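Excluded from the complex is one protein chain; the other protein chains are retained at their positions.
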Amino acid sequence: MIGFIRSLGRWGLGTLERLGRGHLFLMHTLAGLPGLFLRPALVIQQLFSVGVLSVLIVLISGLFVGMVLGLQGYNTLVDFGAEESLGVLVSLSLVRELGPVVTALLFAGRAGSALTAEVGLMKSTEQLSGMEMMAVDPVRRVIAPRFLAGFISMPLLAAMFSAIGVIGAFIVGHGLLGVDDGAFWSQMQTKTDWYGDVMNGVIKSIVFGFVVTWIALYEGYDATPTSEGVGRATTRTVVHSAFAILGLDFVLTALMFGDI
Amino acid sequence: MLQKKSTEILVGLFVALGIGALFMLAMKVSNLADFSDERGYQITAQFQNTGGLKVRSPVTMAGVRVGRVAAIELDPISYNAKVTINMHPQFDNIPADTSASIFTAGLLGEQYISLDAGADDFYLQDGDELMLTQSALVLEQVIGQFLYSVAEGN
């Protein structure tokens, strides 16, 4: 019994310590951001590997999610004779929820795991130590540009996801199911609010981008420097990111749309 | 160097695509385009009951949208709801004795304000108040009245 309590305590202390180190790491990273304005090339390089390489998966997933929404939404709405509201249904679900959340999950799987593996590998091959010995701060040189790139990419990717999703729903709704295109767009425009819906979705995606990139980079930086350790860190990135995204999504939704 | 150049081009395209998507969300999907409402003029109307009317609900005339609800507050003297309406600037020749009613779009749809043109020679100006108003129909009251009248009729 004592042993159980003791291991619980050790686990708690360990978690607390990791959290603490994670925050120090974040502070250090944020302190490195201003210096990047002098070296935009570093950020552009990372925007490529974090953002550009995630575009394809985001666009394809967005298109299909939109098409499925169009199909499912139509089948439900048609019973109430409200199929003109398809546009609203699709745009609100995409812009408020699915866009930011699904993009963030995809982003964690595509870019987050890659970041963890890359940084973890740099650590295990002593590249980070090597930089330190060359008097180059690895957090500023390696981590900060990746962090900024993730932070910038996420809202752009989420916007792409929502936009192509709406197009996908339009293709299915108008092209296949014959919903009137004028009604589709005008209903959507009347009910979707720029500040209340679109901007809140963008804020969500910025928060998710921040958190996912932070988790991914910290897991890589803190990984046990062996191939096994890097592998486990990569898994942890995806799992922890998913938890963080869904948990934060509830909190943010409650703050933005709920009357709690 | 060639590789660096193509990276930069792709990143540029990426950012452009993202901003383009945001732009589409703004213009095509959401109502940012009709924020020109705010450059129009404001009128007010008092209702005994606004029902499910919300800020940004549409204001129509003969079914055409002419403005939006800008604010709903309680008038401290009359205890009525005071609704402020942003009117589109191009509808500047609406008679001053126009009446306003709160209707529901369809049986379960959302509520909106419908304006009925009067016959006055003077037009509504910024800050004017609509005097003739009809409150929202509250379903419970309607049913109650109906039951009452049925009972009385017997």
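Letters are used for the chains, namely A and B, taken in the order the chains are written, and counting of residues starts over at 1 for each.
Here is the rule we go by: a contact is a pair of C-beta atoms (placed from the backbone, for glycine too) under 8 Å apart; a residue touches a chain by one contact, two chains touch by 3 or more.
Quick note on the criterion: contacts and distances are computed from a predicted model.
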> Looking at UniProt, which of "Biotin-dependent carboxyltransferase family protein", "Integral membrane protein", "ABC transporter, ATP-binding protein YrbF" or "Acetyl-coenzyme A carboxylase carboxyl transferase subunit beta" names the chain that isn't shown?
Replying inline: "ABC transporter, ATP-binding protein YrbF"
> Which chains here touch the chain that is missing from view?
Replying inline: A
>> Going by the contact rule already stated, which one of A:Thr15, A:Asn75 or A:Ser129 would touch the omitted chain in the full complex?
In response: A:Ser129
> Where the complex has a chain not shown, which of A:Arg141, A:His174 or A:Lys204 is the residue touching it?
Replying inline: A:Arg141
> Residues of chain A in contact with the chain that isn't shown?
Replying inline: 121-122, 125-127, 129-137, 141
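We adopt the following convention: only the chains that are shown with their structure count from here on.
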> From the C-alpha centre of chain A to that of chain B, how far is it in Å?
Replying inline: 35
> Residues of chain B touching chain A in their complex?
Replying inline: 4, 7-8, 10-11, 13-15, 17-22, 24-26, 28-35, 56, 58
> For chain A, which residues are in contact with chain B within the complex?
Replying inline: 41, 44-45, 47-48, 51-52, 55, 91, 95, 153, 155-157, 159-160, 162-164, 166, 185, 188-190, 192-194, 197-198, 202
